[in-house]
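Attaching a single structure in structure tokens format; questions to follow.
Omission of a single protein chain aside, the complex is shown with its protein chains in their original locations.
When the chains are written out, they are named A and B in that same order, and each has its own residue count from 1.
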Amino acid sequence: MTDLHKTGAVGEPVRPDAAPPTAYLDVRDLRIHFPTDDGLVKSVDGLSFQLERGKTLGIVGESGSGKSVTSLGIMGLHTVGQYGRGKARISGEIWLDGKELMTADPDRVRRLRGREMAMIFQDPLSAMHPYFTVGHQIVEAYRVHNDVDKKTARKRAVELLDRVGIPQPDRRVDDYPHQFSGGMRQRAMIAMALVNNPDLLIADEPTTALDVTVQAQILDLIRDLQKEFGSAVIVITHDLGVVAELADDILVMYGGRCVERGPAEQVFHTPQHPYTWGLLGSMPRIDREQTERLIPVKGSPPSLINVPAGCAFNPRCPYADVPAAGVTRTERPELRPVTGAEGGRHLSACHMSQEERTRIWTEEIAPKL
Amino acid sequence: MSIPEQQTAGGPEPILRVKGLVKHFPITKGLLRRQIGAVQAVDGLTFDVLAGETLGVVGESGCGKSTMGRLITRLLEPTGGTVEFQGKDITHLGVAGMRPMRRDVQMIFQDPYSSLNPRHTVGTIVGAPFRLQGIKPEGGVKKEVQRLLGLVGLNPEHYNRYPHEFSGGQRQRIGIARALALNPKLVVADEPVSALDVSIQAQVVNLLDDLQTELGLTYVIIAHDLSVIRHVSDRIAVMYLGKLVELTDRSSLYTRPMHPYTKALLSAVPVPDPGRRTKRERILLKGDVPSPISPPSGCRFHTRCWKATEVCSSQEPPLVALEPGHQVACHHPESVPEPAPATA
């Protein structure tokens, strides 16, 4: 695991090695592996990033890229409820507000869940218990962390439902999830997540199950609430449109690793990784007339069991034959800062030299998008 | 042309004409299965599909677009209206009557996991239409199936493999190969790429594009994703609660939408460009789509429309061409000067 720490001569170390961290959330070399009958599935394999309060990080990737596993990993949900065989193997460090969570007492982490860090899930219908009222589920989330009576908690639930835009909240609080529409359920889910004013909010595909017009409402709500509560937000999605709407920073995941990360404008306007180019080229545009064909990524997503040595994207990369800059192809490309990028926070993990990548982007890819 | 508002004179012939198409699913209750209402899934659609074009059908869940797809391929029987394919009325044809039609009209489904029989090999699945229709292709079924697999970008040697050995994108290709087996004229694709990852989605979109050019296919593509629809369609129909609200060519729809719903729908789609998010004008619709069991009176969109007036809740706006080739069903259309109020 120390290989990540030795960075080559070209780049500086990606992040400071020694504690204490300065960022609100600091994830370091997170690895989450699942033993299966077919072999070890390396869902997340060495992921590091930082996030400040009041900022939004968008994690983008396709299915199997490890983005959802990452979010559950931060919440510590891979270590609870893992009964019997097949336990996840987790390593790395997760610093939340100066506290390290991986080595912390599990019950201390549990007390952080729902209070300090909360989560919104993709499908609000299946994510809420069908047998309990919406109000009960919110009250439960409040009372587990606050020593208050049921009446106070109920008042808090109604207040939150009102805040997220549920009409007649004092009546709807006693409804069951199936009596809510899809959009209202997601609002209720958000109310439940915000009931303890968490500083970190993780939204895993918060709008994927919703219709476009409802999606717009929910994205708006998340943006407003973030402004109001000043929380750090992680949005996990496959939809580049959603991250472009919400995120300050973007992290692109492929095969359980980060291939590119940086401020949203820089990642969208001067992407530095062939996979990011592929995502942008694959996406039909709503905002402009497109006469050219889409530029898809060839092949299929990688198996996470036998990840090839070197770059995980290598088998699908159209530029795999471009000479690597000073390293062999079997080595893993490290995340290195993009020189000249404003703020120095734009990083990418590619063997090609930066000049080569800039040339390919400006001459070959950008004109076709 | 028999439909005056359809500006098809001089253009290609319609391959499919749909008039007043209706599908209501009854809701029954009690021991006696008494009918207490109906889901008005599709409620009066009139449109043509021109030979060689791609008609995109877009709308939110519950708008009836999938039901429409199943009606025009006659997987469902319409409650009312007519469907004419190449001049022949197929509205109420039975299974036997539809058999010759099945060669010409094919469907591609959303879910590449559940629409393929897991116990059959790819060869059996793609070759099934030949057996069902009793056709012996030149050079044998196997050779023809292998040609089809090659056509959709699969390895013809994978003839004997089972669906589970393929990825999602490859399975969708198998579904496409099966649809193309009998050389159809019209292909109706219901959410063909929505279950696929972005990078795979683009592969399938390009494949559909290539096949259309190569085989001269006509497509009806049903999707909820407005970006995909914009990319693939020549003309686009927007549906809301079982009705057509707007039908026009691609560039008019996206640059000058006339129906408020279309406008709101377009403005709601997140744009993958972080620089634009502050500049954009966004119309936020109130609430959710109402239930198709008891749709609102008059214009079905009036409960969520910011331009709605009294007339909207009492009178249903007809679908009329406000410009050549641009049909809209709205009392207060956008991008057009308001006509002088005839009724106060």
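For the reader, a short list of remarks on this structure follows.
One rule holds for everything that comes next: a contact is a pair of C-beta atoms (placed from the backbone, for glycine too) under 8 Å apart; a residue touches a chain by one contact, two chains touch by 3 or more.
Going forward, contacts and distances are computed from a predicted model.
Missing from the rendering is one chain, named in UniProt as "Peptide/nickel transport system permease protein" (options: "Peptide/nickel transport system permease protein", "Secreted protein", "NADH-quinone oxidoreductase subunit C" or "Proteasome subunit beta").
Within the full complex, the residue among A:F121, A:F180, A:Y254 or A:W361 touching the omitted chain is A:F121. Touching the missing chain, out of A:T22, A:S91 or A:Q179, is residue A:Q179. From the set A:R53, A:H145, A:R223 or A:R345, the residue in touch with the chain omitted from the display is A:H145, counting the whole complex. Only one residue in the set A:L25, A:I59, A:I90 or A:L112 touches the chain that does not appear here, and it is A:L112.
Contact between chain A and the unshown chain involves residues 72, 75, 77, 80-81, 83-86, 110-115, 118-119, 121, 123, 126-133, 140-141, 144-145, 176, 178-179, 192.
Here, only the chains that are shown with their structure count from here on.
Chain A and chain B have centres, each the mean of its CA atoms, that are 33 Å apart.
By the touch criterion given at the top, residues 60-61, 167, 169-170, 197-203, 205-206, 209, 224-228, 230-232, 250-251, 254, 264-277, 282, 284-285, 287-289 of chain B touch chain A in their complex. Note for the complex: chain A touches chain B at residues 62-63, 181-184, 211-217, 219-220, 238-245, 247, 264-265, 268-269, 278-287, 289-290, 293-298, 300-301.
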